[in-house]
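Worksheet: the structure to be examined is printed underneath.
With one protein chain removed, the remaining protein chains of the complex are shown where they sit.
Going in written order, the chains are labelled A, B and C, and every chain counts its residues from 1.
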Amino acid sequence: MTLDTATTIAWITRAAELVRADESRLTALDAAIGDGDHGANLARGLAAAVTAMGEKEPESPGKALIAAGRGLVAKTGGASGPLYGTGFRRAGKELGDGGDVGQVGAALEAMLRGIEELGGATQGDKTIIDALAPAVVAFQEAAGNGSDLHAAAEAAADAADAGLAATVPLQARKGRASYLGPRSVGHEDPGAASTALILRALADVTAP
Amino acid sequence: MTLDTATTIAWITRAAELVRADESRLTALDAAIGDGDHGANLARGLAAAVTAMGEKEPESPGKALIAAGRGLVAKTGGASGPLYGTGFRRAGKELGDGGDVGQVGAALEAMLRGIEELGGATQGDKTIIDALAPAVVAFQEAAGNGSDLHAAAEAAADAADAGLAATVPLQARKGRASYLGPRSVGHEDPGAASTALILRALADVTAP
Amino acid sequence: MTVGIVLVSHSAALARATADVAGALSGPDVLLEPAGGTDDGGMGTSIELIRSAVTKADAGDGVLILMDMGSSVLTAKTLQADLEDADLEEDGGEPTVRLADAPFVEGAVAAAVLASTGADLEAVAQSAEQAWSMRKL
Partner (left out) sequence: MTVGIVLVSHSAALARATADVAGALSGPDVLLEPAGGTDDGGMGTSIELIRSAVTKADAGDGVLILMDMGSSVLTAKTLQADLEDADLEEDGGEPTVRLADAPFVEGAVAAAVLASTGADLEAVAQSAEQAWSMRKL
């Protein structure tokens, strides 16, 4: 299967569902090392992304992601809004009309680069990047080994889960949590947790 | 004559009168290079100084000035409050029970040092110091030449007027006016103007 | 020439109060527009509030944006990229914006005062950024 326009819309819609279902977990993670709004922020932002795609009636997967990104930027309200919003817009520009496993891998990499550029975080800073970077590597490795889109997305989601777990011992160096210094150690990063849900949503909607 | 307790109280009371009479001029000067509150600030502060002396019933000139200083600090509301307040308290500590022309000269010098220390301004910064520093020099010179208290105070008040006039071409380097950079040039400094009134008040109340 | 200034904060109250303090020094000629909080009044940042503050602050000579921290910075950067994109894609009529890397209150005061002298966007931005080297004691 390829990531066509309908599947792209389904991806973001599924991400919105997963985030809404886990909203209180994300909020609790953010309460521990931030300001306790990540669940509400992203539930609002992804709902706006879904609405934006509905209004835009995009005619390509790339345009669907760009519309979703605009919705996220407009409504999230926290740092994760411009970060994910910029990430999805970069992914959409890269994806264009495409949607095969290689093109999706390139789009995820563009998303990663967009978030890195805007936020200045690198792996180990206890952010979104700690889930997204290993996910992109796993996706591209799977694709390189001949996996189909679903298998590659599964590999990416699993790698994101592992990346999330690996944020626990880290000290935050970006975002609000970085103000806490050593007190940020011992907790999962909320943004890494939501990234894992976004990649799981991709695996879900590409299942045969 | 010497600066006894009653004359000291008369000095501050006269200063309050002169400032109230010129309140709108001081405010206009501050409107040009500051925030337009110097007249109101100092009228309120000196009224509080007079009230504080009345309540305290000070038994020495030094204690009268200390009480006046506390009133100024408590009620002025602008930068001139802590500056004049600290200045009068330092002058009061120096003066103690004294009041001959030499002791008053030393008290005025203590006032100058207190204001310099607190505000960090030196002559040429377009502040209170530009009126007070030449006034202290003139007072001490007159005293050294055998002038009585009134003549020395007249010399000080005249020197303060000249110091005030000399602030016109200066660019402010302390206080709010310093934010204006070159635009502060071409105006009298409001604090230097009120210092000239305070010294004129001393000359008035020591007149034979 | 009068550069406009936009103050982006997590808190609507902080953006507004900072605009008032800076405006007291710069006088009424400088347009200082607060853009604090989310679009429903909560703590956070709204790109649409920033965008409309930029539009209000722009008198044709450009707009300096100061941010308090975190999402204010990220959202302002995203808006700047948006405006540059729109400028390329469309008619080129978007306001010129410059982000200031500056302490929020001290930078706003310095920028507002310099803007009131008619200085240009780059000079106003530099005065805000130099506020990192001011000292108080």
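Simple rule for what comes next: a contact is a pair of C-beta atoms (placed from the backbone, for glycine too) under 8 Å apart; a residue touches a chain by one contact, two chains touch by 3 or more.
Note that the coordinates shown come from a computational prediction; the quantities given were computed from them, not determined experimentally.
Under the touch definition stated at the start, the shown chains contacted by the missing one in the entire complex are A, B, C.
Within the complete assembly, B:Thr86 is the residue of B:Thr7, B:Thr86 or B:Gln140 that touches the hidden chain.
In the full complex, the hidden chain is touched by chain A at residues 35, 176, 179-181, 183.
Residues touching the missing chain, restricted to chain B, are 35, 37, 41, 73-75, 77-79, 81-83, 85-86, 118-119, 175-176 (touch as defined at the top). In the full complex, the hidden chain is touched by chain C at residues 9-11, 13-14, 16-18, 20-21, 24, 43, 67-69, 73, 77, 99, 101-106, 109, 131-133, 135-137.
Note that in this section only the chains that are shown with their structure count from here on.
Separating the CA-averaged centres of chain B and chain C is a span of 40 Å.
Chain geometry summary: the mean Cα position of chain A and that of chain C are 30 Å apart.
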